[in-house]
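Moving on to subunit A:
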Amino acid sequence: MNCFLYNSSVGKKLVMSISGCALVLFIIFHMSMNIAAIFSAEAYNTICELLGANWYALVGTAGLAALVVVHFAYALLLTVNNYRARGKQRYAVTAKEPGVSWASKNMLVLGVIVVVGLLLHLSHFWAKMQLVEILGGHESLVGDQMIAATDGAALIQYTFSKWYNVVLYLVWFAALWFHLSHGVWSMFQTAGWANDTWYPRLKCVANIVATLIFLGFAAVVVVFFLKANCCCALC
Partner candidate 1 sequence: MNFTLKIWRQKDAKSKGAFETYKVKDISADTSFLEMLDILNNDLVHEGKEPVAFDHDCREGICGMCSLHIDGLAHGPGQAATTCQIYMRKFQDGATITIEPWRSAAFPVIKDLVVNRGAYDQILQAGGYVSVRTNSVPDANAIPIAKADADESMDAAACIGCGACAATCKNGSAMLFVAARVSSLAKLPQGRVEGARRAKAMVAKMDELGFGNCTNTGACQAECPKGISIAHIARLNREFLAAKIQD
Partner candidate 2 sequence: MAFKLDAKIPAGALADKWSNHKAAIKVVSPANKRKLDIIVIGTGLGGGAAAASLGELGYNVKVFCIQDSPRRAHSIAAQGGINAAKNYQNDNDSVYRLFYDTIKGGDYRAREANVYRLAEVSNLIIDQCVAQGVPFAREYGGLLANRSFGGAQVSRTFYARGQTGQQLLLGAYAALNKEIAAGSVKSYPRHEMLDIVVEDGEAKGIIARNLVTGEIERHGAHAVVIASGGYGNVFFLSTNAMGSNGSAAFQCYSKGAGFANPCFTQIHPTCIPVHGTQQSKLTLMSESLRNDGRIWVPKKLEDVKALRAGTLKPSDIKEEDRDYYLERRYPAFGNLVPRDVASRAAKERCDAGFGVNETGLAVFLDFKTAIERLGKDIIKQRYGNLFDMYEEITDVSPYEEPMQIFPAVHYTMGGIWVDYNLMTTIPGLYAIGEANFSDHGANRLGASALMQGLADGYFVLPYTIGDYLAKKIQAPKVSTDTPAFEEAEKAVKEKIAKLMSINGKQSVDDIHKKLGHIMWEYVGMARTDESLKTAITEIQALRKEFWKDVKVVGDPMSFNVELEKALRLADYLELGELMARDALNREESCGGHFRSEHQTEEGEALRHDDKFAYAAVWEYKGMDEAPELTKEPLEYEFTHRAQRNYKD
């Protein structure tokens, strides 16, 4: 293949940048949608219905899957390249360079955690919702109850009533925070839209975006955990 997006280092990075950017936008959308669940189960379920096995939702899902695959495959490809470029003989002693963030040097590890978390998340939700509809069903057995494929709110309620899920999700979000704290400004750098004046601004934006996403997702998890475990005693 004779395309710079495949055979040049800068081109490959551009693919990472653009696919990453699209994923960030999706995550922001997903987070906003989740917030609805805190306020109204009905509202949330309306959104879930919209995103059932409709053609546009399916196209969107396929697109997202493709983005994740591309982002991840390129990450692996680049990492293998980079590992080779580093040479067989490694430094015996390494030190932290001043001003270099930990996340920037561990993007692959963070990415793997994010993907593992994603798989878990898909098994918790997507497999019980869109997949059920794709297979022609309308509900599935979750724990000891049947939950309708469109009743996302019930699924949330069930999943985050379990403390271990809460812990796993929070770890997942934390990894995502680190990944985004580097990834968000990095995608501008790779696309060439950055300079010394803008680095502090971009890094600030990256931290804000990463933090908002973390808080948005974590809020839903924590609220539902509290609702399931503490509120009962209170109300």
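For anyone wondering why these and not others, all candidates are chains of the complex that A comes from, given by their letters.
Basically, a residue touches a chain if its C-beta (ideal position, glycine included) is under 8 Å from a C-beta of that chain, and two chains touch if they have at least 3 such contacts; residues count from 1.
In this text, all values refer to a predicted model and were calculated from it rather than measured experimentally.
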| item | value |
| --- | --- |
| Candidate from this complex that touches subunit A, chosen among 1 or 2 | 1 |
| Contact footprint of candidate 1 on subunit A as seen in their complex | 4, 7-14, 78, 81-82, 84-95, 97-101, 104-105, 107, 182, 185-186, 188-196, 199 |
